[in-house]
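In this view, the complex is presented without one of its protein chains, the others remaining in place.
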Amino acid sequence: MTDVTARSPAGFGRNDLSAPLIAALTDYGPGPYAALLQASARYPSAPHATWLDLDHGIALGDVRGGALTLRRTIPSLPPCVCVAVVDPGVGTSRRAVALSTASGHRLVGPDNGLLEPAARRLGGAVALVDLGESPIRALGRGRTFDGRDLFGPVAGALAGGAALHDVGQEADPGSLMVLVLPNPRRTTQGLDVTVLEVDHFGTLVLALDDQVEALGPLPPVGAAGRVRSSLGGSAEVRVGRTFADVPAHELVLYRDSDDALALARRGGSAASLLHAAAGETLTITFDEDDSDDGPEAA
Amino acid sequence: MTDVTARSPAGFGRNDLSAPLIAALTDYGPGPYAALLQASARYPSAPHATWLDLDHGIALGDVRGGALTLRRTIPSLPPCVCVAVVDPGVGTSRRAVALSTASGHRLVGPDNGLLEPAARRLGGAVALVDLGESPIRALGRGRTFDGRDLFGPVAGALAGGAALHDVGQEADPGSLMVLVLPNPRRTTQGLDVTVLEVDHFGTLVLALDDQVEALGPLPPVGAAGRVRSSLGGSAEVRVGRTFADVPAHELVLYRDSDDALALARRGGSAASLLHAAAGETLTITFDEDDSDDGPEAA
Partner (left out) sequence: MTDVTARSPAGFGRNDLSAPLIAALTDYGPGPYAALLQASARYPSAPHATWLDLDHGIALGDVRGGALTLRRTIPSLPPCVCVAVVDPGVGTSRRAVALSTASGHRLVGPDNGLLEPAARRLGGAVALVDLGESPIRALGRGRTFDGRDLFGPVAGALAGGAALHDVGQEADPGSLMVLVLPNPRRTTQGLDVTVLEVDHFGTLVLALDDQVEALGPLPPVGAAGRVRSSLGGSAEVRVGRTFADVPAHELVLYRDSDDALALARRGGSAASLLHAAAGETLTITFDEDDSDDGPEAA
């Protein structure tokens, strides 16, 4: 059984050219655009690719939301080609790029901040090409559907065996546009944080794994406190390892399945309870007399 | 043409190990969690599996809704691995299981009632393992995303050739948690039923196939009556075989494509007309003088 239990990234092995993986993330919604993106990648270059629709529900034009979802999810994928399109600047002069990371993933999309957090999480971009004059662009079509006419075909070419320099003009990997994220801040009584994401379960992501590391030690498991939103929402919270560490309907502050700092409500929605959406500022204070001898939140 | 017309379950043949089928049903919604579940099943154990997203739109934490959808759909699938995750108890001590059925299907998920109606429909569980100490669990990760860290990898291992006893500890198949469903009841004038499900078309499922059998004969096709909801909605209804048996915009009571008793509105939504949601009680009465000589609802 050793083979099936090897779940480390190293265990993924090299991307299998007989069935390469292409993952896609867009703000295309439930309509036909995601399917057209897939078809443009698959035919003619990669008919046997495995296709993974990572998320097409990114809010329209929400580059930050797309970037965070991409960063959070792509480390769970083996080295693959990932085409990401949240592109309010399509049809303008924003740069289109493809890059490879230290981990062996290749990312394709607009250079508007969407790809950078994921690339950094994957060890950084080690090579990058500008797709502005790509020989892969579908000719004779408009300039308003780059997913189908540029990014998809480029992703397919890469999955089908093309090298980065086959699909665009080499450029400085350091030129990739950086996405600036709000940073969580430690206060004398607790934390000031900005909600980065709200997921389908109403769980709030407050700080990414590396931001949590930079913050330093959190109060121990079991520590109690209070969360206040800038809109007046307020509720008790407890530091935990998982939902089971708090009673039903209570808030738990914990390291989530991606090591991010998250705020969830057991059996409910933290977002609804606090009326908190992405971008909202939250103030968390901890009770002074409530630190126990338990270990820190793992 | 004999081969392509063989649509009986027996015609499915054995699950093909060169492209095993994995089906998935969750309450993960449109975001990235369903894709991460897929990736965790596919890599590294089953890269060539065919993946079928059965339904990710189960209402959050609605174990009964998920169980009914699973029960209704899985008989249309060949023997396969099905991973089902509607799991409000994730992170607590609820049991996680994998099982095989008399039909040759294998089901993976939390033991909270979600799997039992489907297992029963498939001839019953013939083997069951407890995944609590599964060697397949992804180590070093949190305990809040068992879809990605336990159920997905287990489903992938099974699809890749592992046996049940490779992925967990053998347990009594009879220990699977039973889901209790409301039963339809015959009255002197008709039926008292609870709405089990409402589908995308606004059609109401009122009783499962075996519940209908237990009820005994229904009024004949063409019989007319009236439906009343506990919220005051009321409308005429006619027993039929299909939508064509009633005029446009009228209600028809019929055996649906899964032999369940269903209430639909021709060219409209029965749910909207009656303001009826899952869990709602409906009273159906039939006109005494309206029985004709037609056959029973087939």
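The first chain written gets the first letter, and so on, giving A and B; residue counts start at 1 in each chain.
Just so it is clear, a residue touches a chain if its C-beta (ideal position, glycine included) is under 8 Å from a C-beta of that chain, and two chains touch if they have at least 3 such contacts.
A quick note: this is a predicted structure, and the numbers were derived from the prediction, not measured.
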item: Selected residue (touches chain absent from view) among B:60, B:77 or B:126; value: B:77
item: Where the missing chain touches subunit B, by residue; value: 1, 3-7, 11-13, 16, 19, 23, 25, 30, 50, 52-57, 69, 72-73, 76-78, 199-201, 241-244, 254-257, 259, 264, 267, 269
item: Missing-chain contacts mapped onto subunit A; value: 28-33, 35-36, 38-40, 42-45, 47-48, 60-61, 88, 90-93, 135-136, 138-139, 141-145, 148-149, 153, 156-157, 160, 162, 166
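Assume only the chains that are shown with their structure count from here on.
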item: Whole-Å gap separating subunit A and subunit B, where each centre is the average of the chain's CA atoms; value: 32
